[in-house]
Structures are given as C-alpha cells and as structure tokens.
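Every protein chain of the complex appears in place save one, which is left out.
== subunit A ==
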Amino acid sequence: MTIYSLWIFDRHCNCIFDREWTLKSNQASGTTNSKQNEDTAKLIYGMVFSLRSIAQKLSRNESRNEIRTIATGKYRAHILCTATGLWFVILSDLKQEDLSHVLRYIYSEIYVNYVANNWLGPIDFAETEQEKRGQGTRKITNRNFVRGIEQFLSPMVTR
C-alpha cells in the first residue's frame, strides 16, 4: 500500500490541510501545509469539483450521487464529502481499490476529536469575506491533529 498525499478542503473551497509524502523509504519525509502545494491543491479541488457536479447531474433518480474515487493512469484519488461541505481527499497508488474506511476514520476519529471538539481552535477557517471562495490560506496547525494524522497514515505510506 502506498499513500502519496492527504488533502482536506473546507466549505469555503479552501485547502485547510495538506500532507504530502515524497520518499517511500522515509515516512517522515515530505511536506505539511506547504505553501508550494497551493497550486496543486487548487487543481485537485477543481478536479473533484468538476467530476462531482458531473456525477450529480448524471445520476438517474433524485438521490444524491457522491463521487468516491477517481483513477488516472498513475494514481487514484479517494474522496469523502460530508454534508457540512468538508472534503477529504487521499491520493494513493492504483492498488488501493477503496480507502473510504480510512477517510471515515480520519473524519470521525481525528478531525472531529482534535478540530471540531477543540473549542480553543477555530471551526471555520475563513475569518473574513476575502478568505472565502477559495481565497483563504489558513490551515489546521493544531499539534494533536497533525500527530493523529501522522500516527494513523504513516504506516500506510510504505506498507
């Protein structure tokens, strides 16, 4: 199993967390909340946004049709969209069919515990109108959260 990166977007279309692993041999390698990844984040957002609206337009009955994975020739994107507008995206190699349980775990055990239940931290990462609609740059920097993600995902980077 190889995981390449994790991205979290909020309902203001901003990337609020990113973690990219660069070396398979070193689980601690790579970047967290890197400024250099801003453009990549925007591209990933755009890809999911477009395919998500296509999926919803093409669903036959009225029930919602959420996109779960997108495969390309080199990698697969796994996506979890919550009703509050949060998106969790993991990029992995093509061997991973479905990481939805991993995404659910990140949401319910790491995000909810260390971000939503952390009352002294923000719940909304856009403080002004100028930071909404994909123009904000605030990130989740909370140590417990970063450590939680690291402990949970690092073993999967190389396994």
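Here, a residue touches a chain if its C-beta (ideal position, glycine included) is under 8 Å from a C-beta of that chain, and two chains touch if they have at least 3 such contacts; residues count from 1.
Operating definition for what follows: contacts and distances are computed from a predicted model.
The unshown chain of the complex is recorded in UniProt as "Trafficking protein particle complex subunit BET3", chosen from "tRNA (adenine(58)-N(1))-methyltransferase non-catalytic subunit TRM6", "Tetratricopeptide repeat domain 4", "Trafficking protein particle complex subunit BET3" or "Erythrocruorin". Across A:Ser59, A:Thr72, A:Asn117 or A:Thr137, the residue that sits in touch with the chain not pictured is A:Asn117. Touching the chain that is not shown, out of A:Asp93, A:Glu109 or A:Glu127: A:Glu109 (per the contact rule at the top). Although one chain is not displayed, its contacts with subunit A can still be listed: residues 11-13, 42, 45-46, 49, 62-64, 66, 82-86, 100-101, 104-105, 107-109, 111-112, 116-117, 119, 123-124, 132-135.
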